[in-house]
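Sharing a structure, written as structure tokens. Questions coming.
Just one protein chain is left out here, and the rest sit where they should.
Letters A, B and C name the chains as they come in the text, with residue numbers starting at 1 for each one.
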Amino acid sequence: MAQLVRFGVSMDAELLAAFDEVIADRGYANRSEAIRDIVRDTIVRADWQGDDKPTVAALCVVYDHHAPDLSRRLASIQHEHTDEIVAALHVHLDAHDCLETIVLRGAPSLLRRLSDQIISTKGVKHGQLLATGAGPRLG
Amino acid sequence: MAQLVRFGVSMDAELLAAFDEVIADRGYANRSEAIRDIVRDTIVRADWQGDDKPTVAALCVVYDHHAPDLSRRLASIQHEHTDEIVAALHVHLDAHDCLETIVLRGAPSLLRRLSDQIISTKGVKHGQLLATGAGPRLG
Amino acid sequence: MAQLVRFGVSMDAELLAAFDEVIADRGYANRSEAIRDIVRDTIVRADWQGDDKPTVAALCVVYDHHAPDLSRRLASIQHEHTDEIVAALHVHLDAHDCLETIVLRGAPSLLRRLSDQIISTKGVKHGQLLATGAGPRLG
Partner (left out) sequence: MAQLVRFGVSMDAELLAAFDEVIADRGYANRSEAIRDIVRDTIVRADWQGDDKPTVAALCVVYDHHAPDLSRRLASIQHEHTDEIVAALHVHLDAHDCLETIVLRGAPSLLRRLSDQIISTKGVKHGQLLATGAGPRLG
């Protein structure tokens, strides 16, 4: 079971007021929740800067499904990396464009290379890799 | 049918050599494909900076499915925004953590607000909104 | 005089341990200092997303000082915006390239437009605008 700890933070009153305003605006119910979120985001960024911890990412690509042979090539890249590729969601955006979000796990450098390989495939119009994380280190 | 045009670009030879090295490294088969990709990325960023063009995004959130009432609240937010929310992929990462990627369409400012609302929900550990785009403007 | 307040944050023990590791790595002497820094960064990002608060930025451009007429054009843009441009540092990087960092103040949208204008000037090789902030809101 997760163990909760409590610690104190000292802060200038005006800084705290400005933060409270920003987080109220975003819909946070309380300050601890918001602090935890920015703490997690700091860890996610540090994990992605380093390369020693396996982590989680989502790759989002937009492509024209009419592009010859593209679906087959994308499927084939994904099947060659079943260790890293967890799942994919395919959305038909309009008569031409598809959006695919692909959930990946592994070392950041490996996920970046795999993402580069998919994004550079002819017919993929736009792609971006979004770093996230999971597990007990994120509380 | 899409109409292809061809135009010339003049560039310093050393700059072009450095670019060719970067794109070979990423797996691009040819330079035109790589140029089209960075052109599209420039447009996607500009569209997100402005707010006058409806566009496409993927929100990726990680959360603990044991968090009381969280799944119900996330589902309820999504059902209140069926105009913007296109589809969602749910992945069970481990005994605790779920990853959900949610595909959104609409004005950038609206998608940011909706994304803030979901990310700030208690129990959501990490969330990020990834801007992309679709349609004939992206070729 | 600045008034210090103190508040409590509750957090999962493993999340806190992961955060402590990241901030020790970066050289933070204590946790409060690190929390204040990520709180300020959250405010800076929110201020730049909005556009109602005047803020501070640094524009960093690299250019070839041999580019005909470039120094004159950059100086002239800066003189037309003396309300926004506070100061500039000019560094001679090598026989060709200069780096200039320009400190700006004003509304985010205005600073972005001014930055676009400078970066798009022929002969400017690379430019980026870095958002920061100042004043009592940042503690």
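In this text, a contact is a pair of C-beta atoms (placed from the backbone, for glycine too) under 8 Å apart; a residue touches a chain by one contact, two chains touch by 3 or more.
Treat the numbers as computed from the prediction; the structure is a model and nothing was measured.
Engineer: Which chains here touch the chain that is missing from view?
Structural biologist: Listed by label, the shown chains it touches are B, C.
Engineer: Which of these touches the unseen chain: C:L15, C:V44 or C:L74?
Structural biologist: That would be C:V44, which touches the missing chain.
Engineer: Footprint of the hidden chain on chain C, which residues?
Structural biologist: 23, 25-29, 33-34, 36-37, 40-41, 44, 56, 58, 60, 62, 86-89, 91, 93-94, 96-97, 99, 101, 103, 105, 116-117, 119-122, 124-128, 130-135, 138-139
Engineer: Could I get the residues of chain B that touch the absent chain, sorted low to high?
Structural biologist: These residues of chain B touch the chain that is not shown: 2-19, 22-23, 25, 31-32, 35-36, 38-43, 46, 136-139.
Note that in this section only the chains that are shown with their structure count from here on.
Engineer: Linking chains that touch, what shape results: line, ring, star, complete or other?
Structural biologist: line
Engineer: Using only the C-alpha atoms, find the rotation that maps chain A onto chain C and quote its angle between 0 and 180 degrees, to the nearest 5.
Structural biologist: Roughly 180 degrees of rotation.
Engineer: Using Cα averages as centroids, what's the distance between chain A and chain B in whole Å?
Structural biologist: 10
Engineer: Among the residues of chain A, pick out those that touch two or more other chains and give their numbers.
Structural biologist: Each of 23, 25, 36, 40-41, 136, 138-139 in chain A touches at least two other chains.
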